[in-house]
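Taken from a larger complex, these chains appear in their original positions, while the remainder are omitted.
Chain nomenclature is as follows: A and B, assigned in order of appearance, with residue numbering initiated at 1 for each chain independently.
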Amino acid sequence: MFFHTQEMQFTASPSQPDAVFARRLQEVLGGQYGEITVAMQYGFQSWNCHLPGKYRDLLYGIGAEEFGHVEMLAIMIAQLLEKAPVEQSEAAAEADPVLGAVLGGTDVQAAIVAGAGARPVDSNGNPWQGSYITASGNLLADFTANANAEMQGRLQVARLYNMTDDHGVRDLLSFLLARDTMHQNQWIAAARELQEEGAEDLPVPSNFPLSKEAREHSYQYLNFSDGEEAANGSWASGPSPDGKGEFSYHDGPESTVPMPPPTRPDPRLYGTDPAPNIVDKATGMIKDAFSEK
Amino acid sequence: MFFHTQEMQFTASPSQPDAVFARRLQEVLGGQYGEITVAMQYGFQSWNCHLPGKYRDLLYGIGAEEFGHVEMLAIMIAQLLEKAPVEQSEAAAEADPVLGAVLGGTDVQAAIVAGAGARPVDSNGNPWQGSYITASGNLLADFTANANAEMQGRLQVARLYNMTDDHGVRDLLSFLLARDTMHQNQWIAAARELQEEGAEDLPVPSNFPLSKEAREHSYQYLNFSDGEEAANGSWASGPSPDGKGEFSYHDGPESTVPMPPPTRPDPRLYGTDPAPNIVDKATGMIKDAFSEK
């Protein structure tokens, strides 16, 4: 259950409106790695979690924070759009290149659809979608997904920092950078703790019986390109991170098998037939006739 | 540049057709974490890579392997569908519950659209999409994304393993499990090597100036839920994995700020106005009149 308070974790007001930057900021609100993604991702991971206790509490504890970040960004974006220019025709752009320069960089739907409001979309106007999130029920996999999400998110915020010099916006971004630092560290710590406690291990899922895996292929680096430098990496020789194997390097696959023959499904699917002669067609038609009512 | 050979890395033929399992197998072909995703992800990471040498060679070397896995799965699925029943009406299902049971579990588009063929979709028929991939230009973030993708992928293959007892299918899955084991290990090794060589570090991106981050918020666990167990995790006290801070635990945010006042954009966007009285409307109309040609 969620309760809302009409406060924010940090100030989220720009020094002045900037409709161009508003569009860019939509990326970390409604993009693949925006705040809606992490809020929903931690939500679904907690609701699907099979363990009571510290890991689920962690997911609940941070999930609600992220919904608050969604709110902070939406409110910031609405303020950045507050004075967005309404004149948006080609004539207006021609008469005033400065205005034109601005118009070209804005999200036109922010005005037409939302009346100068934030929207659940990314910086190109693609709607946020449920397929951005990951919640598999396997916590080591999911915490790795979370660490990645926080890394991508902090990277995007860092890039956005250099696209504005508005002090109010930079203040908010410096705060979000800090929280992303925390969350990167947190998920890495949690992933380690899971492994130290034996709850999960590499390779994920660690409780799949290794006897059912074709283990002879499990630690081979197979080079399918002609660059040779990859042989020098730690993934090409020495012990593997899961502690269960030794890496080896191979130029391409060790062995190959011929392709199976093409399939030949039911003729009533009317694919192009390998032996399209009259006899064959006749057979098809006869079969067909029999199957008819 | 890519060259194709009409061979496969491993056998990919079922002992017998199974249209129900064909649908399920689409998940690891065309789903969020299927083979198309990792093939395209490693492709775009290599094409956008800023470093010549071992990391880019690694991306090229494995990317081409994954395109071959796309092929193996597509060919396997086509064979699983080869004898898919054509009769698919309600009457057929009623007359033969066994047939009906089968029909209910198949992807109807495999027959209608592809004529018993594989498709670039997931197990629910959602088309694969470009927004599944990650290629940020930052290798530590991206290698973490890759490790996650291989974990989720291996997890899904392991689940699928238990949904069939076909020896041919299980053989292929046991091979894919092995390669996913390799690739999980490999990306984890590569991520470590990047950090050991100083090319990148935590928090990602490590070359963003820390002075611009609100560091006082960078290592605080803020609990926005009422579960108390998260205080016992390694993310709530002690040194952080990035080696740059000390975790602390807090029940909720340390401080809050009031919300900014609501925005009041241009009246010509016709949002609902905070002071909707006659005078105000008149002003809007006058402004409007002036702006008209």
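Quick notes on this one:
Operating definition for what follows: contacts are C-beta pairs under 8 Å (C-beta built on N, C-alpha and C of every residue); 3 or more make two chains touch, one makes a residue touch a chain.
Just so it is clear, the structure is predicted and the values come from calculations on it, not from any experiment.
The complex in this file is a homo-oligomer whose displayed part has 2 chains and whose full count of copies is 6.
Rule of thumb we're sticking to: only the chains that are shown with their structure count from here on.
In terms of their C-alpha centroids, the spacing between chain A and chain B amounts to 5 Å. The touching residues of chain A, counted against chain B in their complex, run 5-13, 32, 53-58, 60-65, 68, 75, 78-79, 81-84, 86-87, 111, 115-116, 126, 129, 131-132, 134, 136, 138, 140-141, 144-145, 147-148, 151-152, 154-155, 158, 161, 170-171, 174-175, 177-182, 184-186, 188-190, 192-193, 202-205, 208, 212-225, 227-235, 240-242, 245, 247, 253, 256-260, 263-266, 268-271.
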